[in-house]
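Here's the structure, in structure tokens; my notes come after.
Removed from the display is one protein chain of the complex; every other protein chain stays in position.
Right after this comes chain A.
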Amino acid sequence: MTASPTQRVPELVHHALIYDSDEAFLAATAGFCLDGLAAGDKVLAVTTAANIGLLKDGLGQISDGVQFVTAQDWYDTPGRTLAAYNRYVNAHKTHHRRVRIIGEPVWHGRSPAEEAEWTRYESVINAAFEGSPAWIVCPYDERVLPERVVSDARRTHPQLLTGDTARDSRVYTDPAAFTHASDHLPLPLPPAGTHVESTFDADLGRTRRLVSAWATALGLADGTAGRLVLAVNEVVVNAVRHGGGHGRIRLWADHSVIRCDVTDSGRLRAPFPGYLPPDPAADRGHGLWVVRQLCDLLEIRGGEHGTQVRLHLSRA
């Protein structure tokens, strides 16, 4: 079959483009852009500086119609990047039948925790943009990426693109059922002797004062401390309302990142906690989404015995 989507109401198309040469990258992406521009679609290309150069050369003059963004500037944190794509699609879908996106995530320099959450982000895209007129092609460069990243791309993208042909990915996993290999492992413990810890209960003011005092002791700037207190408050409120009503909180930091665990005995039932952009008019459900915007990374481990939420905030 060809990559052309149905001519009826456009809905999400999410392709992985696993490529092993500049030619293979260009063979898929140049046509994708040209078809889009010819159809009057909005076209955004977020990729490496080298690939932007290739694509501009390949498209020639017509590349003026494509919006280019360097991947390093776009792939900030999973929560914020997903929100940015959502804003982009919403801003352009009223004037364009389709919003075409080439989105090449940044994998180099990611910690194992970041890699896991960016992989989950790729899976969540399928749920977050369900029913949206986005057509997203995610290039994966086999020449430089670890094998595990490439094989996860086959699980997080319903279709794989080669040239102008897409085929179904046989190992594609429904986002609600998706798990990353590391999800079965406990989160690493704080380095010995580096954390502060306390219990929390329904007294939210007490928890905020405690976190605020910890932030002061760490010498955090007011803005960072404020983000931390707000983020912890939202996670603790969830635990108090939907969890066991009480739990433990612990916090530690190194020179660049503050980490905070909120653990309780409840179960988090939302399938994509804090990932799906909330309807501004909804009565609830904005809390965890805001936490993802405030934090640099959010890790969640849940099971029969309770839920552990780990917030990562950079000091700067």
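FYI, a contact is a pair of C-beta atoms (placed from the backbone, for glycine too) under 8 Å apart; a residue touches a chain by one contact, two chains touch by 3 or more; residues count from 1.
Basically, contacts and distances are computed from a predicted model.
Q: Given that one chain of this complex has been left out, which of "Urea ABC transporter permease subunit UrtB", "Binding-protein-dependent transport systems inner membrane component", "Cytochrome c biogenesis protein ResB" or "STAS domain-containing protein" is its protein name according to UniProt?
A: "STAS domain-containing protein"
Q: Of A:41, A:115, A:234 or A:296, which residue touches the hidden chain?
A: A:234
Q: Mind listing the chain A residues that contact the chain we can't see here?
A: 83, 202, 204-205, 208, 222-223, 226-227, 229-230, 233-234, 237, 240-241, 278, 280-281, 283-284, 286-287, 289-290, 293-294
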